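Got a structure here, written out as structure tokens. Questions coming.
Missing here is one protein chain; the remaining ones are kept as they sit in the complex.
Let's look at subunit A:
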Amino acid sequence: MSETPQTPLVGVLALQGDVREHLAALTAAGAQARPVRRPEELAEVDGLVIPGGESTTMSKLAVIFGLLEPLRERIRAGMPVYGTCAGMIMVADKILDGRDDQETLGGIDMIVRRNAFGRQNESFEAAVDIKGIDGGPVEGVFIRAPWVESVGAAAEVLATYGDHVVAVRQGNVLATSFHPELTGDHRVHALFVEMAQRA
């Protein structure tokens, strides 16, 4: 960490999804947080959370409102990004079981399978150990959740559940299949805020 850590300004992509929960978790983790829906708002933030939601809807809205290329450009330039659930799908270089026209932003060399854990009746909670997060496992809340089918050499697996990879980091991009923002535990957000601080 730098000598005088600045409070980073972290955006939450607010096209659709559980934006408010992420704003609250980021604030609790020590960041300044605000919603981002427009390219000019994106330009102002130091880092970005892509929330849970419906990835096909987010992808469509990102295209319609001219955010897709600016988002890709910022990610390529090294902006810290954290994606949960639908957000994990958005930062995957490649996806399975998406719509044919579904665009992702990329950022992590991985293949993510959409809705891999099943429909809502299969949604579940379970404890998950995350590499780099001390103090015991986090409560993993998996909702129609994706999993990571395979990761490239540059990507680091941070957590698995059963046989499946559920948390990955590559450089400044972090992704989880589950939703820490729905729990009162802000350790994953704190890790991301630290990433945004260092970047």
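In the analysis below, a residue touches a chain if its C-beta (ideal position, glycine included) is under 8 Å from a C-beta of that chain, and two chains touch if they have at least 3 such contacts; residues count from 1.
Just so it is clear, contacts and distances are computed from a predicted model.
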item	value
Chain not present in the shown complex, as UniProt names it (candidates "Pyridoxal 5'-phosphate synthase subunit PdxS", "Homoserine O-succinyltransferase", "Polar amino acid transport system ATP-binding protein" or "NADH-quinone oxidoreductase subunit L")	"Pyridoxal 5'-phosphate synthase subunit PdxS"
Full-complex contact with the absent chain, from A:99, A:131 or A:198	A:99
Of A:18, A:46 or A:185, the one touching the omitted chain in the full complex	A:18
Option from A:71, A:86, A:167 or A:193 whose C-beta touches the chain left out	A:86
Where the unshown chain meets subunit A, residue by residue	14-21, 37, 52-54, 56-57, 60-61, 64-65, 85-86, 97-99, 114-115, 119-129, 136-137, 139, 141-144, 160-162, 179, 182-183
